[in-house]
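Only a single protein chain was left out; the remaining protein chains are all shown in position.
The first chain written gets the first letter, and so on, giving A and B; residue counts start at 1 in each chain.
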Amino acid sequence: MKKIYSIALVLLGSLMVCQPLSANTLEVCGKCDYTTISEAVAAAQPFDTVLVKQGTYAEYNIGIVKPLTLLGENNPVIDGQDKGEIITVQSDDVTVDGFTVVNVGTSYTTDYAAIRVVKSKRYTIKNCRLERLFFGIYLEKSSDGVVHNNYIQGDAVNEYNSGNGIQLWYCKNVEVTGNTVKNVRDGIYLEFSDHIDIRDNKSIDNLRYGLHFMFSNDDSYTNNLFQNNGAGVAVMFSKNIEMKNNVFRKNWGTAAFGLLLKEINDSEISGNTFEENTVGINIEGSNRIDYLHNDFKNNGWAVKVRGACYANIFKFNNFLYNSFDISYNSKLNDNGFDRNYWSNYTGYDLNKNGIGDVPYRPVKLFSYIVNRTPETIILLRSLFIDIIDFSEKVSPVFTPDNLLDENPQMKPIRHDTNR
Amino acid sequence: MLKILKYSFYDLMRSRWSYVYFLFYLLLGIVLLFLNNNLNKAVITLMNVIIVLVPLIGTIFGVMYYYNSKEFTELLLAQPVKRSSIFLGQYFGVALSLSMSLIVGLGLPFVFYGIFNSSAIWDFSLLLVTGTFLTLIFTALAFVIALANENKIKGFGYAILLWLFMAVIYDGVFLMSLMYFEDYPLDKFSLVATMLNPVDLSRVLILLKLDISALLGYTGAVFQQFFGTRLGLVLSTVTLALWVLVPTLFIYRMARRKDF
Partner (left out) sequence: MIQIDNLHKKFGKNQVLKGIDLTIDSGGIFAVLGPNGSGKTTLIKSILGMVIPNSGSIKLNGASVKRNWQYRNDIDYLPQIANFPGNLTVKELIRMIKDLRSDKPADDRRLIELFKLQPFLDKKLSNLSGGTKQKVNLVLTFMFDSPLVILDEPTTGLDPISHLRLKKLITEEKKKGKTILITSHIMGFVEEISDEIVFLLEGKIYFRGTIPELKTKTEQPDFEHAIASMLSSSYA
């Protein structure tokens, strides 16, 4: 692979020397001067535009090593015929716009991608449609780029032989916006990538995670939809991540969750909706996080707290119709719950101030028992469990004493007016 | 036996209680489906109702029928009919009419809702099958209790106690033992303990078929693995069948020896 690159590099380099510098448009089509994209790219001068017209081009290993705009007209198709990587960018100031890229080769040794950017800056990849792929868009040590409005549709079946939709590795200052990623391994994957802005994406039906952070700091993801992914969204070993206004839906399965937080400190999670997940948020060893104005709807567990989690605050959230609202695996509680709405609350409000007069205890006895002895979950929905839950609610004996919401709201919180 | 069954069935199908029971299920089905409009949730709620109510109604109704038709039973005993035929006939008469109320009562709204075009048809069928099994089991147990107790009050008392044990106390003991022995591997134990109680077995069989099974986590996966196999399916069917068969055998034997 590398050999081919270097040969191409030498060839293109020699061409560049011969041609004068000016911004031309090179057209590619069946009857044009150039009938393949590779030819046109090779012939182009830096800052030229290669305009590819409608049609299907059976090409792979298209290497771009000079600043270029690769523009597709009416969605031309580049068919890689499962032979390997399709477009590789190794230059600053490259734009790839408006292509349908299909049939990326699958390999167990090389991570072939539909579009790869290596050690480049100021790149834009937009309006592309990627199908039948291994990796989709692979950004490698590249910064200051934009990945916008792409549609990535994989056909992943097994984790071990499938790739990620959009992968960022050692990248900085990248905007990932308005993309749709479906049915790959991880929808969007970040490793060692900082200052990444992930907005308005849809990550659906992926085998593993909809979005996956590892060792990435100072990133934000907002207004995204994560639906029906194998496990949900995982944020691990990262700092200063902003998580706002996302929707986590239908991440349903034995080991699935909407959002997994592992070793995450000092963050704010607000305005998100967690709906129909096995576990809404799974928190492990995460401290000083504020959970504000989130909706937890119809989840198995809305929030599962495991391991040491200190000084987290839950305020103004709606907990609606979850099988379990909060689950703890220790008797200690250092987290605060205040002014949330709990649909399971059955107290009263005599002074009509909108706040229930009796505190709410979000941890059910059964959820406490299940945490102690996981096998007992098999008694879920039996009459006996209903009875003991009821009696615990009336007079708590086992659940943590201070784990309560002193000011449970009587009506669901309307986040827009209450903020 | 079939003759007795036929007439008991006729008699019961026209009784007010059958109608009430039937209408209850009809109403429940309609309310759940057309007000809630969520098939999956409807099935879950129905499961809750079925595993609690069906055994209760089965026991109470079985005991009640036995005591109420005592004099008529004596008349039948003087007829040239085998004793066991009379009681088995009555038992199946009661169990079948209860099952009918359940199946038709729940079935109608679901059919109108369009269950046949829905993927929930299997969950729903399972619901009806376990419901029928529970009816057969608890009516049989009720007859055994009634045959063993001449005293009506005692009979009712034991019947309620039986229901309470199966539906509540058993799970309490089960939970206690799980928590007490939490340091040991409990998969096999909980599998066996679930299999032994028809109420629990029905509950778990239905739960595993529903989305909600994801909540069962690792334990659920173990159960799924077991009940997903042919062996597991055969074993649970056999267990339920045994729960019908053994009390029926008791009815047969007690009926042969009893004085009237």
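Descriptive notes on the structure:
We adopt the following convention: contacts are C-beta pairs under 8 Å (C-beta built on N, C-alpha and C of every residue); 3 or more make two chains touch, one makes a residue touch a chain.
Remember, it's a predicted structure, so these values are computed and weren't measured experimentally.
The hidden chain, counted over the whole complex, makes contact with B.
Contact with the omitted chain, checked across B:8, B:149 or B:213, is made by B:8.
The omitted chain makes contact with just one of the residues B:26, B:76, B:210 or B:244: B:76. Take chain B: the residues that touch the chain left off the picture are 3-4, 7-8, 10-15, 69-72, 74-83, 257-260.
What we mean here is this: only the chains that are shown with their structure count from here on.
Chain geometry summary: the mean Cα position of chain A and that of chain B are 47 Å apart.
Across the interface of their complex, chain A is touched by residues 44, 47-48, 51-52, 167-169, 171-172, 174-175, 178-179, 182, 186-187, 190, 194, 199-200, 203-204, 207, 211-212, 214-221, 223 of chain B. Within the complex, the chain A residues that touch chain B are 252-254, 256, 278, 300-301, 323, 369, 372-385, 387-388.
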